[in-house]
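See structure below.
Below, a portion of the complex is reproduced, with chain positions unchanged.
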């Protein structure tokens, strides 16, 4: 009953929405992932994979040595070949509050790369040491969209939103403990921000933020695709 | 102690972030609102006001018959004169699931208008009668940004996100009862959507969605101001 | 004190409510499960088991090579012999949003099978790619009851409910992360749906949905038993 025919990927998604189909690996069994890789390679499509554990990735790499490409720090993978040429870096900055937010920031960076954009990655600029963010403001202001990544109390979102003209997409992360465990405190901060115009995605959803950024950049005619 | 000197509005906000200062009236006393109107008119600035009750508005209109303009269905007001010329309507669509979501949708529309954009307003296209949305898809697809407004279970966000290439900004509303009372169910739907690339603002925050849309439209060089 | 005499199964349940006694294995120790199998086989009854881990199942299979039957993809088992003849497939469709929802969908399918119904299983029709659902609508419309299985934001429930005349039983699943972790977002969507007439069971409770479907099908005189 678990046979490949059951896998029904949305190959028309790019034509319809401007961004490729992607797969959330976390809740899928290895056998299901194998079917998905097979279906993709047979159709000679490209597919993006998120939240893929190192263990499952090793098994898939073993089975598909050429068509499967894993990127450990972001827990993402690309199935298929033929990456798009990259657009220039000024398009989008990914600004992460702390070292612990790097995995989610890189999920966003890899998603953008898959869609043809090379992001500028700026890490360790949390507001506890505000000078670190101020030092990088000129750089950040060159971007047309900002992805801001922060856990704990997520104050970075409001500070950035008050200083920058570009749209800010907040990605709350599950970094923290006690009341910030699981990311709810950072999410609330993004939604309730006193700086108007901040938009938000789900906790740890670097992928979703990058898809939204891609749609915004395409709108302004920037980049590939 | 409550004297006008205490009011410290952020007049530089437009220069810094591209959108004007605005004021949330709901949690402010009438005396505080009077000070804010005075401070704005003295500086000959323009100021946008949200969540202003009809009662407070009537008192302010009485005190400031010329410089204060109230818009009842959206509970918003504009202080000062000299509205910007409006950009054309293709820029942005506001898509609302039901009649009950109209106040929030209009808050977004008035905010856009204050910033120079005339939005297309499409109401009563909830997914319980999917044909109503399908009928309007071509129209919606002409916009460069979509603001989607829905309460209850917020399924509209995911359906739209899967059909449209433009960025979708979800505004969950507090319409509903039981588990959807207060808007938490619709907010969760927006954040957890299976359609990637949907971004979200706080419950009932039509203003915030419109500010984000303004930033995105300015990015692509569209519209006035 | 943990001796078999303590196990008090509800053998009269089928006579009283139309569906057999069943056992939730997750929170029971292996020794308790052994007692339950023994009690069932001694009385020559049939018993359905849900949420049984592969580990416990292996131990039970070892002890009871003939009277114990495990179905790994659904984590269910049947104790005893003499399965009922199956009714035809038009009775009930199980519609699952994604590959990750398959285990729960299969729990429902096995429960129906134990009660004498063969369900039609339709997977990967989430609303992010609405065409996949539209393509299968005619097929789904042949059923007299629909079990809809979805995690994340659960928009599938409302879309289906607006398109179909048959009763829709929603099974929210715990598939998702951030605000949808544990299934609360999908559950709220089912309960707050703008499509009237959707009914819901507990998160991941494919079993409960299938029991309700069985009761509804029996009501209309369909199927065996």
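All chains are identified by letter, namely A, B and C, in their written order; residue positions are counted from 1 within each chain.
Quick note on the criterion: a residue touches a chain if its C-beta (ideal position, glycine included) is under 8 Å from a C-beta of that chain, and two chains touch if they have at least 3 such contacts.
Keep in mind that what you see is a predicted model, and the values were worked out from it rather than measured.
Each protein chain is a copy of one sequence, and the assembly as a whole in this entry counts 8 such copies (shown in place: 3).
The working rule: only the chains that are shown with their structure count from here on.
If each chain is drawn as a node and touching chains are joined, the picture has every node linked to every other.
Distances from each chain's CA mean to the overall CA mean are smallest for chain A.
For the pair subunit B and subunit C, the distance between mean C-alpha positions equals 44 Å.
We define each chain's centre as the mean of its Cα atoms; on that basis subunit A and subunit C are separated by 35 Å. Averaged C-alpha coordinates put the centre of subunit A at 27 Å from the centre of subunit B.
Annotation for subunit C: residues 128-129, 176, 178-180 touch two or more other chains. Listed in rising order, the residues of subunit B touching subunit A in the complex are 13, 16-19, 22, 144-145, 161-167, 169, 187, 191-192, 195-203, 205, 207-209, 211-212, 214-216, 218-221.
Of all residues in subunit A, those touching subunit C in their complex are 1-2, 6-10, 12-13, 21, 24, 26-28, 32, 36, 51, 174, 182-183, 187, 202-205. Of all residues in subunit C, only 73, 99-100, 102, 106, 121, 123-125, 128-129, 131-132, 151, 175-181 touch subunit A in the complex they form.
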